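The block underneath contains the structure these notes are about, expressed in structure tokens.
All protein chains but one are shown in place.
Moving on to chain A:
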Amino acid sequence: MVSSAEALYIIESCLEDFRIDGRSRSEHRPYAISSRRSSSSSSSAKSSRKNDDDGKYDPVDSVASPLVLSNGSSRIHLPGSSTDVLCSVKADLVRPSPSRPDSGVCELSVDLSLWGGGGTATGPSGGGAARKRRRQREDESEISSLLSRLVLPHAVDYARLVVWPGRYVWRLSIDVVVLRADGCVLDACSIAMRAALIDARLPRVRALIDGGGGDGMGIGGGIGEGGGKGDLLVDGDIGNARPPPGAVGCPLVVTVSVLRAPPPSTYPSLRQYRSVPIVDARAEEEACASSRVCVSVDPDGVVCGVHTLGGGGAALSEDGDMEEDDDDVCVGNTGGGGSLPLAMLGDVVTAAAVASRNLYSLLDGDYWGDGKRGGANCEGVKRNVSVMANDGGGCYGHLLKGHFLIR
């Protein structure tokens, strides 16, 4: 819950392009991603990352993904803040749906049961808990439907997920567990999904259909090598496992919140609202937003989907009172519907596109691999900070100070 004084402060600071944690309007927070390729660890992991630049997938890492029993997994967390999202990708071979016999399947499920710190899923519960559970399920279904509309259709190359057209296709089951999210749940979930998809390794499976030629995963046929017709040859060598095709093109969702300042009270006749879009809002900023737009952008800068969510949970009415709100609302549309002037929509989408470009470079540029480890490594920290300052993605050095946990 944000008080009206805090809300005014937040809105004014955003208008000045200096948000409450020091970012500018289009800066993202420095998320840390643990997945097989970019987890921060020893130097051998660093050198293996250098090899990855020429397109070889180096399977031997000294660091394991966070969840070893899944085909791919990732964990997004924001050091020092309370964003923590786990995502796991598991793959198996199923029959394709009869309406689309030559495309793979992706399923998505979102789990919010640890969102409020757990509790009252099965235990003795009162009326409040039942309401909370229902709202949790509503939130879960809302997040998963939004993600499946904005991200899933472009997440992987479905046509190449086919192993045997009409008989066997890959089904990727994506499970997102949101442990905590400090604003921008959709952003964090989409980052986690993308990292997990890129991190996933599917074994090479060749289907033997009458001994036709062909190679590689997913392009039917195979050389008959001792298996009978109708068999599937699974290559057990993990070195030959490949990520799902097209996973690098998985889009990310950028949530742009529009904060609207009420008109100054000295000029009641001037009904002009000053609005400003900000990217990657924290929970307090989201609570003051008048509307939020989720834009899904893929690495080439193509916008894959736009969705408007309502107000952020509390709207400043004219006399400055805050409307009542419940705690633990993550996506919901409480507190007055959000409205967005049409002129702002263009600004919002442009801001999202720019921010997404920064976000992609942030995620792929591997800024977080080295240098943020222990007090002994301060030269590494300085080097890292100067690298970031030189790059166009903005300087994150001043943000890192407040974002660590004490060990």
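Following the convention adopted for this analysis, contacts are C-beta pairs under 8 Å (C-beta built on N, C-alpha and C of every residue); 3 or more make two chains touch, one makes a residue touch a chain; residues count from 1.
By our rule, contacts and distances are computed from a predicted model.
Colleague: The complex lacks one chain in this depiction; which UniProt name from "U6 snRNA-associated Sm-like protein LSm2", "Dolichyl-phosphate-mannose--protein mannosyltransferase", "Exoribonuclease phosphorolytic domain-containing protein" or "Cytochrome c oxidase subunit 2" does that chain carry?
Modeller: UniProt lists the chain left out of the view as "Exoribonuclease phosphorolytic domain-containing protein".
Colleague: Consider the whole complex, including the chain that is not shown, and state which of A:2, A:189 or A:304 touches that chain.
Modeller: A:2
Colleague: Out of A:75, A:201, A:260 or A:292, which residue would touch the omitted chain in the full complex?
Modeller: Missing-chain contact among the listed residues: A:75.
Colleague: If the hidden chain were put back, which of A:106, A:207, A:283 or A:297 would touch it?
Modeller: With A:106, A:207, A:283 or A:297 as choices, the missing chain is touched by A:283.
Colleague: If I consider the whole complex, including the chain that's not displayed, which of A:106, A:143 or A:177 touches that chain?
Modeller: Residue touching the absent chain, from the options given: A:177.
Colleague: Against the chain that's been left off, what residues of chain A make contact? List them.
Modeller: That gives, for chain A, the contact residues 2, 32, 34, 39-41, 66-70, 73, 75, 77, 79-82, 84, 86, 88, 90, 92, 109, 111, 113-129, 173, 175, 177, 179-180, 182, 283-284, 327-328, 372-376, 402, 404-407.
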